[in-house]
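For reference, the structure discussed in these notes is given below.
All protein chains but one are shown at their positions in the complex.
Labels A, B and C are assigned to the chains in the order they are written; within every chain, residues are numbered from 1.
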Amino acid sequence: MKHELNIWVVGGDMRQAKLAQLLALDGHTVHTYALEQDRSTGPLPEEDLSQAEKADCVVLPLLVSTEGGLLNAPLSQTDHPLSDVLDALRPSQFICGGRLDSEILALAAHRGLTIRDYFAREELAVANAVPTAEGAIQLAMEHLPITIHGARVLVVGFGRVGRLTAQRFQALGAKVSVAARRYEQLAWAQAMGLGTEHLAHLAGWLCGYDLIVNTVPAQVLGRLELEDVKEDCLILDLASKPGGVDLRAAGELGLTVIWALSLPGKVAPVTAGAAIKSTIYNMLQEAGY
Amino acid sequence: MKHELNIWVVGGDMRQAKLAQLLALDGHTVHTYALEQDRSTGPLPEEDLSQAEKADCVVLPLLVSTEGGLLNAPLSQTDHPLSDVLDALRPSQFICGGRLDSEILALAAHRGLTIRDYFAREELAVANAVPTAEGAIQLAMEHLPITIHGARVLVVGFGRVGRLTAQRFQALGAKVSVAARRYEQLAWAQAMGLGTEHLAHLAGWLCGYDLIVNTVPAQVLGRLELEDVKEDCLILDLASKPGGVDLRAAGELGLTVIWALSLPGKVAPVTAGAAIKSTIYNMLQEAGY
Amino acid sequence: MKHELNIWVVGGDMRQAKLAQLLALDGHTVHTYALEQDRSTGPLPEEDLSQAEKADCVVLPLLVSTEGGLLNAPLSQTDHPLSDVLDALRPSQFICGGRLDSEILALAAHRGLTIRDYFAREELAVANAVPTAEGAIQLAMEHLPITIHGARVLVVGFGRVGRLTAQRFQALGAKVSVAARRYEQLAWAQAMGLGTEHLAHLAGWLCGYDLIVNTVPAQVLGRLELEDVKEDCLILDLASKPGGVDLRAAGELGLTVIWALSLPGKVAPVTAGAAIKSTIYNMLQEAGY
Partner (left out) sequence: MKHELNIWVVGGDMRQAKLAQLLALDGHTVHTYALEQDRSTGPLPEEDLSQAEKADCVVLPLLVSTEGGLLNAPLSQTDHPLSDVLDALRPSQFICGGRLDSEILALAAHRGLTIRDYFAREELAVANAVPTAEGAIQLAMEHLPITIHGARVLVVGFGRVGRLTAQRFQALGAKVSVAARRYEQLAWAQAMGLGTEHLAHLAGWLCGYDLIVNTVPAQVLGRLELEDVKEDCLILDLASKPGGVDLRAAGELGLTVIWALSLPGKVAPVTAGAAIKSTIYNMLQEAGY
């Protein structure tokens, strides 16, 4: 970017609070709103929303609103109607938020505003795969009575999260196999020194694993597959809804399943905030700022 | 596959010779033609081309023909007109070759034959990136007076070859940066612990590198970029034609450039043959064999 | 070993319980005593201590006794005087325990028994360094708001635990430096691609780290060194008593220090039990069994 910007960070959790700090460190003039309980900075002055019209860039939370039309603002003690926030903005501003749904887009369009979705950016998805993979390692370490070193691990799915997760377990000395559907993905897994299984033929092949990490958001571990899993195997499901494990069958079989969602904000909010910052910079650059 | 096949391996180099061996080890009935000088097997009996019509599967070389309409058969002492080979085949056979051009496709179509291109398969491209990356390491070791450990390496491009090359240099202790154009690729590089440069802004930033490995088949290292490269830096160009380095400018600047093409067949023909086998199996499976 | 043995596993925690399971899986006749609350096996029959005289090999716990002369038996609901146990053994048996002190050795000698210390074996110390290193990673993940990937980590000391810890943080993408005293150790760190600091000159050089992991059991991080550590840096002390951190100074400076002892038994009791098994096998082999 060519110059310092006036940036408003509005609502959100520790990620947005950290984002605001980092933007200020880069020399931008940063205002925060509805983040007053961020403990890492101490109480912030109550900003006047009417001044937001002077912003070059406005950053809304990841999940912009909660039920009831309120701004998603867990670090604020006050309720902030989203409409108040949107009313304070102008069409010429660069406005962005995360995981936009049709409702929020309609509210914005109604006011002539364009909101860009930073969470839809591929580079943020890749960056977030790192804390997700580390979260999987942490959970595995917390719940397994054996070391990752030497453990037999199956990673189901070989997209962003699958790749980085498999690579990290391997780096810690686990014996890692990957189950994927496409020959190309299996070739990548082999090129990385990982074992391979074909996703369509898992039933009957899962008895050897100490840990199964699923990353596919479709039921790939059904009763048929689970019947073969040994009792002390840990199953981590990192996939977004509907998840990849038949939880009912798993329960009946006495298997331990941990369905871990939204790990980046939980395990490494500071890193997650930094990744949002980089992504917004990329978006601003593409928009000519 | 459900059963053993009658497979003809026709022409080619050590990769095809090894492929024939591996297919036979898997229990198929394998015939070779125009591979009689393969030293690893000893002289093979001269097969009768008229028997090729009994084949379930026919494997042509990677680069099917040479100039003058001859079969590409460096391991044969005889000239074999490609038309003779094609005349011996039947439309119902599974026929495949590598790097098919329009001419060969036309010759085949004229006879009602369908030839599938195994070299166009993504899984083979990924598998071949491994020996290519190792070839780059070998060349760097042979030509640099320093160890890879501690060397500052720039990998230009972050596709298949770029990824595996960067990862391997990093694994050997080099300080590796990646130059790429897309934010997504840069995010992947960061997730792998690599430094990043934007491909569009390399000029003026190349003075620190001991080794530059290009993988982009377009001139990304022109005079402007090269002017900054230090004299004892080695430049490896792994990109297919037209390559990525302005060779004339490099020469005038006294820089050492090695343009290394077709590394898999050169540095690891046995591995390359095994990769072709896997790919052909995938193709057969998809075709219902 | 040439044949199956009669082995008694007497007292201890989950490691000994697992050890007993593994020994039985290897075909030995295994008796357990004072391990009756091990949940992984279900209630075990109350063994008759008078039968222990038939054992070829007797395994005592890691820390053989607790205060008051009792057998260290956290998985038993009963108090077991150590003297009762020792009275049941015979001089011709192979008897081993972990972390033997002079008191227990005297008690044994008084009865003509020789007890060997499996915890004093170098191969067990190396094997235990793996779960210790993983425990350090788990603690860092739990307590840091950033990812290990990209974190700046200093590992103080480069013995068994230091090496494996540094290598694992590096494998997860951290920027790792090692502080050691001997040039040889610093050369090893460099050969592994790690940064180096001289242990004697840490004061003034610690402000850049997000995580400091100490492995030296002597106060190497005193007030002078700690004054420079940034407030949100996490300090993990893995060193046995007296530890390596001036806890009082750290407290006054508002620094977070976690002193983590005996990690193997806590984070990976099953792996730790398996390591004891291997070590006992080595000892038996050396003793001619």
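The definition used in the following text is that a contact is a pair of C-beta atoms (placed from the backbone, for glycine too) under 8 Å apart; a residue touches a chain by one contact, two chains touch by 3 or more.
The structure presented is a predicted model; accordingly, all values stated were derived computationally and were not measured.
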**Q.** Touching residue (missing chain; options B:138, B:196 or B:219)
**A.** B:138
Q | Per the touch definition above, residue among B:126, B:236 or B:268 touching the missing chain | A | B:268
(Q) Residue by residue, what part of chain B touches the chain that was omitted? (A) 14, 130-131, 134-135, 137-138, 141-142, 144-150, 168, 171-173, 267-271
Q | Chain not shown, touching residues in chain A | A | 149-150, 173, 191-193
Q: Go through chain C and note every residue touching the omitted chain.
A: 121-124, 126-127, 129-130, 164, 167, 183-184, 186-188, 190-192, 279, 282
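Assume only the chains that are shown with their structure count from here on.
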Q. Taking every chain's C-alpha mean, which one sits closest to the mean of all protein C-alpha atoms?
A. A
Q.
With contacts counted as C-beta pairs, which pair of chains has the highest total?
A. A-C
Q: Averaging only over C-alpha atoms, locate the centres of chain A and chain C and give their separation in whole Å.
A: 36
Q) Roughly how many whole angstrom separate the Cα centroids of chain B and chain C? A) 50
**Q.** Residues within chain B bordering two or more other chains
**A.** 191-192
